[in-house]
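Only one protein chain is missing from this complex, and each of the others stays in its spot.
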Amino acid sequence: MALEVVLPKVDMDMETGVIAAWRVAEGDRVNAGDVLFEMETSKSIMEVESPGSGIIRNLAPVDGAAVAVGTPVAWIDDERADAPRALHATAADASRRADAAPPRAPAAQASAPRAAARTADDPPNVTDEPPPLRATPYARQLARASGVDLASVHGSGPRGRVVAADVVARAPAEHADAADEALVPFSATRRIAAQRLAESVRTAPHFYLTAHVEMTALRAALSERSRDVHRAVGSAPTLTVALAFLAARALMRHPMVNASVQGPAARLHRHADIGIAMDRDGDLVVPVLRNAETRSLAELTADFARLRDGVRAHTLPPAELAGGTFTLSNLGMHGVDAFTAIINPPQSAILAIGRVVDTPVGRDGQIVLRPLATLSLSSDHRIVDGVTAARFMADLRQSIEHPAFE
Amino acid sequence: MSRDAVRAVKARVRPELAALDRATLRTALLRMHLIRRFEEMAEQSYMRGLVHGTMHLSIGQEASAVGAVLPLRRDDYILSTHRGHGHCIAKGADPARMLAEFFGKETGYCRGRGGSMHIADVEGGNLGANGIVAGGLPIAVGVGMSIKAQKQDRVCMVFFGDGAANEGAFHESLNMASIWRLPVVFVCENNQYGMSMDIGQAMAVANVADRAAAYAMPGVTVDGNDLPVVAAASRAAVDRARRGAGPTLLECRTYRIRGHSKSDRNLYRTKEEIERWRAADPIPRLEGELREAGVLGPSDVADIAAEAQRTIEAALAFAQSSPDPDPADLLRDVYAA
Partner (left out) sequence: MPPDEVAVEAAARELTYAEAIREALAQAMEADPRVFLFGEDVGVYGGAFGVSGDLVHRFGKERVIDTPISELGLAGAAVGAALTGMRPVLEIQFSDFITLAMEQVVNQAAKIRFMFGGKASVPLVVRLPGGSGTGAAAQHSQSLEAWFAHVPGLKVVQPSTPHDVKGLLLAAIDDPNPVLIFEHKLLYKTRGVVPQAAYRVPIGRAVVRRPGRDVTIVAASIMALRAAAAAERLAADGIDAEVIDLRSLRPIDLPTIAASVTRTHRLLIVYEGVKTMGIGAEIAAQVAESEAFDCLDAPIARLGGADSPIPYNPVLERAAVPQEDDIVAAARRLVRQGLA
């Protein structure tokens, strides 16, 4: 019965070794304890002794290959009666070369997740996350339970952290029948809008200019064109669309009012993309009339109708609800005389339009009634100074009171 | 005249051999064969990658282990070293459960949690091999205190190597065993080397037993490869401890044929030295003496060797077919109750 000569494991972490040289030759007679071959390990060269006596055969080749521990590398024809029987080697039939499994490679360089690099060429951060909201876990728990929007709570803790007391102060007082009152969670749209508007108020220093603008000429101009436009595009031009037309052109003459804050700089936009604030099932959405300064009244009317219908039907893609450079908000149809709006970040201004009211004004020493609308411009004082805003408003008033739609 | 003495005179055998009856000698030789076969089997398993970690073989030191333990009762205690497979078998451990432990199996003496260096057979009086050099010495002091406090007549035998004799724990332990006259037998298996450092460079005195005087106990040095001599010296020390006369330091000078552990390249000693000690192999030496003295015939010796071989092969089969522990049991037995 042949006795196996195996490549021995000698170190705790050893998995393979290399036969460096045989000290005996095929067919030699060997005795137990004789050195048969030299083995190379990661640490040093080691002599391997014979496990028994007899004739040694089938020596494995010396070719530098890594051999797995336990692999037979030769056989001894055993002649002693009481020699230990060879173990059933698990690798007896395995090839003499270690399998292709590579030694444990050092951990591959983990590629660090690359944060999206912000460069000056990036588009304005209309879709970026707002800065992290600091709030203690307990404050968050209370806010969740009471329906308070953390983003709207002023944090009294360190670094503006919202603490429980801040939330408690904001939460509605508890009524005896509080259980009967409805608690309506924000829709996704509202949640996002709420965050952005709160951020706008927090970060943009708003100031307001008001102008009472005479609408006589504009009304007349619109009614002149109404039938033609309607015939061309299927709907009549509204006051809002007309104002968008005029504001877009005025913005081209006052670029700082058609700009966005980007870091410590103002990005001046090439086009006037006018957002029109609209209500959709109780939520505020702002579809955008793109490149408004190049479009005719008819084109703008058609586009506006399309946007309005798309908003109502919930078919308007999100891309059309974002990215304006200036916003118009008209609450006149709801009977509001005047109001000031919150800038739609990252824009630098927003125009709030009140209702047209016959108002007594002085003309040529007489008191007459004229249709006036109160327009309020909210501007971001980081980009727009008082004079800049005033000049824009003057220009806009002039366009409205002496409109030209060619 | 005792029968032993008569036999001694008749057969011209030395008293140490005559002091051991045939049954005892047969048991001793069987245990030495068991140890040898076991160590070789463990070695083979290791070389084939079947055993995790490393192991410390005592091939060549069988007479020291078996001779020292021979006079002990089953209820006497031993504490052993990282090179403790031989002590464990000498004390009567089941090689199957030992090998199962080396294979990390649930059926091993330590349920796979300890491995070669921590092998223990608590029911059989083996309070464990120890992975820390000199780790067992202070523990032996406590065992001695415990035996005295419970008024038992047991003995605690603690094994250690020449390297341990330079640890602080050695000195503290011998001192306390002596001042309190504890029933402890300190057995130093001096195999001339720590890991790679020879005792001539490591130790200020020539024999470990020279230090016994510093602790006012008997110090005895014997040829650790001569089983009857080891047994005789051990018997004297064990009897002394058992009758309450206190501890003894017994030094068995021996040699380990294999390296310190499996990764030892043997760069610190010469082949000639290893060969010289291989020629002084305690097993053939004892067999020769027993045959000459007419205690055993050649077929007896062959039978013993074959019995040992069978036992070890059965141990291998048992170990290989035993189950592995369940990782869900990882935290079991960290604490009692």
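We call the chains A and B, going by the order they appear; numbering starts again at 1 in every chain.
We take it that a residue touches a chain if its C-beta (ideal position, glycine included) is under 8 Å from a C-beta of that chain, and two chains touch if they have at least 3 such contacts.
Here the structure is a predicted model, which means the values were calculated and not measured.
Student: Among A:23, A:140 or A:219, which one touches the chain that has been omitted from the display?
Tutor: Within the whole complex, the residue contacting the unshown chain is A:140.
Student: Taking the entire complex into account, which one of B:18, B:143 or B:233 touches the absent chain?
Tutor: The missing chain is touched by B:143.
Student: Could you tell me which of B:47, B:93 or B:169 touches the chain that is not displayed?
Tutor: Only one listed residue reaches the unshown chain, and that is B:169.
Student: For subunit B, which residues lie in contact with the unshown chain of the complex?
Tutor: Those residues of subunit B that touch the unshown chain are 77, 79, 108-114, 118, 120, 122-123, 127-128, 130-132, 135, 137-147, 149-150, 156, 168-169, 172-173, 175-176, 179, 332-337.
Student: Could you please point out the subunit A residues that touch the chain left off the display?
Tutor: Answer for subunit A: residues 136-141, 157-158, 161, 163-164 touch the chain left out.
Methods note: only the chains that are shown with their structure count from here on.
Student: Along subunit B, where are the residues that touch subunit A in the complex?
Tutor: The contact residues of subunit B facing subunit A are 37, 40-41, 44-50, 53-54, 262-263, 265, 278, 302, 305-306, 309, 313, 316.
Student: Contact residues on subunit A for subunit B in the complex?
Tutor: Those residues of subunit A that touch subunit B are 6, 8-12, 15, 33, 43-44, 46, 51, 68-70, 82, 84-85, 87, 89-91.
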